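With one protein chain held back, the other chains of the complex are shown just where they sit.
Moving on to subunit A:
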């Protein structure tokens, strides 16, 4: 078993427009999805959400405000799962509710130092 980091990206301006009912329905979908991974004993770290704003530091002390890439691709959170292969991890990510909202999941194997 290897660990994989799932990175969730979505259009952060869309999320702010949702009604409370939509938010609640979304919370259920997320929890059902996370619960499914946990029930397979494959959840390594539930992870967290990330605030939509932040700063980026570059050389020569250049500091810029976020967003860092296109608004549609704002990094919104992460979760760590365990899987036998990258394919299996991708299959797990396939149930992520963010996909139904036009977002994406990046699946990356953790390369242990």
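Everything that follows uses one rule, which is that contacts are C-beta pairs under 8 Å (C-beta built on N, C-alpha and C of every residue); 3 or more make two chains touch, one makes a residue touch a chain; residues count from 1.
Operating definition for what follows: contacts and distances are computed from a predicted model.
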Q) Looking only at the UniProt record of the hidden chain, which name from "Oligopeptide transport system permease protein", "RNA polymerase subunit sigma", "Potassium transporter TrkA" or "Cytochrome c oxidase assembly protein CtaG" is the right one? A) "RNA polymerase subunit sigma"
Q | Residue among A:23, A:38 or A:56 that touches the chain left out of view | A | A:38
Q. In the complete complex, which positions of subunit A touch the hidden chain?
A. 28, 31-32, 34-36, 38-41, 43, 46
